[in-house]
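Selected chains from the complex are presented in situ; the others are not included.
Here the chain labels run A, B and C in written order, and each chain numbers its own residues starting at 1.
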Amino acid sequence: MKIGLVGLGKMGNNMRARLKKSGIDVVGYDTNPDVSDVPDYAALAAALPAPRVVWVMVPAGRITQSVIDQLEQVLEEGDLIIDGGNSRFTEDEKHAKQLDPKGISFMDVGVSGGVWGLENGYGLMVGGSDDQVERVMPVFDALRPEGPRDEGFVHAGPVGAGHYTKMVHNGIEYAIMQAYAEGYELLHASDRGIDVTGTFKAWQRGTVVRSWLLELMVRALEQDPDFRDIDGYVDDSGEGRWTLEEAIDHAVPMPAISASIFARFVSRQEQSPAMQAVAALRNQFGGHAVKAAEVESAQQQHPTKR
Amino acid sequence: MKIGLVGLGKMGNNMRARLKKSGIDVVGYDTNPDVSDVPDYAALAAALPAPRVVWVMVPAGRITQSVIDQLEQVLEEGDLIIDGGNSRFTEDEKHAKQLDPKGISFMDVGVSGGVWGLENGYGLMVGGSDDQVERVMPVFDALRPEGPRDEGFVHAGPVGAGHYTKMVHNGIEYAIMQAYAEGYELLHASDRGIDVTGTFKAWQRGTVVRSWLLELMVRALEQDPDFRDIDGYVDDSGEGRWTLEEAIDHAVPMPAISASIFARFVSRQEQSPAMQAVAALRNQFGGHAVKAAEVESAQQQHPTKR
Amino acid sequence: MKIGLVGLGKMGNNMRARLKKSGIDVVGYDTNPDVSDVPDYAALAAALPAPRVVWVMVPAGRITQSVIDQLEQVLEEGDLIIDGGNSRFTEDEKHAKQLDPKGISFMDVGVSGGVWGLENGYGLMVGGSDDQVERVMPVFDALRPEGPRDEGFVHAGPVGAGHYTKMVHNGIEYAIMQAYAEGYELLHASDRGIDVTGTFKAWQRGTVVRSWLLELMVRALEQDPDFRDIDGYVDDSGEGRWTLEEAIDHAVPMPAISASIFARFVSRQEQSPAMQAVAALRNQFGGHAVKAAEVESAQQQHPTKR
């Protein structure tokens, strides 16, 4: 099988490598000529046997839209575009509708696994029709981890279902990371002579909290036990927010996932306007010196704990 | 009526002034001789007619304990100690038991109102027996705001109930402050040409959210509309934590009040160990450069919004 | 001044009454002929002097849209439509654009105060141009509470700003209600002989938590101290959700307001799928009987507290 792959960044490049290892022929295109196999979209189309399959692996939003627009120009009836990036699921139906008049079909795939996917395989969540899934199955089989197909791959539902389930996957991911992080902070703060790294390490077998993220936590702690070289600044790539918006839309309570998202928002603030407001309010009813003692002058003479 | 008052800090001093204005005779004692009416506890006891009433207005914890210990030495059977500070309610029963063998009785009062109490009167929540309450009522009437007695004073229950209800009051207070603060931050961030100060000002009459804290928010915004001179660092004086611990103990869900407390904890951290852990985890599965693009090299050429 | 008013439900009817009391002439239209002053939109337009002012006070969404569509048919260049309902702010710009080609201008007003507005006046947050505001000021002055204009009225910003600030107002309102509710539940659960209603009553003067909502809480508790006739089922009218979505969009942490919204979502669930999942998970690792003891058979013989 021979497919096109647009986007040869870290993810795309690794995926190309994994596909080639399984005997899938890949023609890669990237705006960076140093890594691209072909000079432009026309050449990409020309290099693929019809009906073509083109996997798009570029950042969500404007870039994905631009790539699909350009592929629309060079592809033909019967060709298939797969969006494997982190697009919002609401985009998928739009893309399917955009391409439909030309007879180009569209499907979406949520891809999980990060930089480890090259070696471990990628968890795949697919949205599309049965026919589409069958057609691309050799590619999915090459990308997914070894083991039973249904433990690393799912045909989750119609177009959009791939990105939808990947979105929820990432929302869950945020809260799991937050769970370990809160536990870490408490162990770190407890000042009881606890072997924090050793504890996380020991949780890897037999315990209820064992997971792949825990293994990564152990790797991180072994590299830098007190996270001296890590700033507590955490971006979010959108899926968490979309998950929360979907929850709001469906009246689904989502306290832990929302807390994880808000913790990331806070982590990026130099100054919190909300907490400035709280400090200002305390100042208003407690007196002029914000951090000053509230009750007694004797406090300076009898230092108290809190 | 003549009472003793231990602790002439900001609160104690204001309370003394308000009591005097109502014709209550106050003998004040403080470790700071510049503000104290008497040189020591013995002189305080000697200056009061038996059976004595002594109001203690010092920081919770060690200082309150120390003051009660010293009063225990100089007071006599039939005397009454009132703890008007922010003690944890669990202390009250201990203090009552400690003083009981000497025939000294004990009651607790939660006092709300901050620096505004001198002018507006103090909201009072009292724990003790009916007899005790009746005995001290002239003092309560002098301290409480004008208006119907039961709108600024409550005999909340037995010993401990005063501090218990004041504790819950403060837990509620945290969440109300947080509510305005979150709303402020969103208005501040929305970048829609909104008159933020004017909006808070307009909420003072007719709206559902009007309150005294809102009035203080307006004062604060009028003094410093963007809180340029306020650092978003917020202490907590303990009652919020105790409220949350009580909630845990009674299996009472407390999501908003706990969120308000955690927001204060975060506001005091230079670095968040939890978010360092999350950043480290993302780094582990996303590649080495924590903030780097996750999907594609093309990102540098086609800047995308998020 | 003479204006049209579409929507004579509880809110519209009260507003008509308040306007009339201030000498504003109101022609009301409602689909319910029993309360309507005119039979249809055409008659409404005919009854008003040009340039006309029509205040729309109907449910947000489809009904508001339908009313604006019909007003567009009967109004003329120079006329002004005011949306005083709870529309999402994103609708306002659309409505302004829709009406612009016909020369009909549009402004939005957030109205707070509920059933108490008739007596107390309504808090008003207005979005529009200076000219529009000036033109409608007699109406605003009639509706707003007595006292300084800027304490019950704000020209918050351009079109949309009225509903935007009302939206944030409601988000804040949710969290303030949740704050009192959590405090109430703890006092209720504490089982310490506390006079719960009396405590809320006493918080009305002098305390930091005094507010209009607190006064309503006291009214509610005096009518039904243990809420025996109240089901803990709480709807939400949309503004809270929109506030949260705006917060997500601007990366504003909103832990207390989101908690308040989620608590409402939960309150409406007969069964929580999430908690079913947690129960199922516990079952999987703890054994077959979900609620059974986890550790020891002796438990049956030595009943333990938890």
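Heads up, the rule we're going with is that contacts are C-beta pairs under 8 Å (C-beta built on N, C-alpha and C of every residue); 3 or more make two chains touch, one makes a residue touch a chain.
Please read these numbers as outputs of a predicted model, since none were measured by experiment.
In this structure file the full complex is assembled from 4 copies of one chain, 3 of which are shown.
As a convention for this text, only the chains that are shown with their structure count from here on.
At the centre of the protein atoms shown, by the Cα-centroid criterion, sits C. Our note on geometry: chain A versus chain C, Cα centroid distance of 36 Å, whole angstroms. A separation of 30 Å divides the Cα centre of chain B from that of chain C.
Centroid to centroid, with C-alpha atoms defining each point, chain A and chain B lie 42 Å apart.
For chain C, the set of residues touching two or more other chains reads 208, 251-255, 259, 262-263.
Interface of chain A with chain C (complex): residues 208, 241, 244-245, 248-249, 251-255, 258-259, 261-263, 265-266, 268, 272, 274, 285.
Of all the residues in chain C, the ones that touch chain B in their complex are 112-114, 117, 120-125, 144-147, 150-158, 160-161, 164-165, 168-176, 178-180, 182-183, 185-187, 189-190, 192-195, 198-199, 201-214, 243, 246-247, 250-257, 259-260, 262-263. Chain B meets chain A in the complex at residues 7-12, 30-32, 35, 57-63, 66, 85-86, 113-116, 177-178, 180-182, 184-185, 188-189, 213, 216-217, 219-221, 224, 227, 230-235, 237-238, 255, 263-264, 266-267, 271-287, 290-291, 293-299, 301-302, 304-306.
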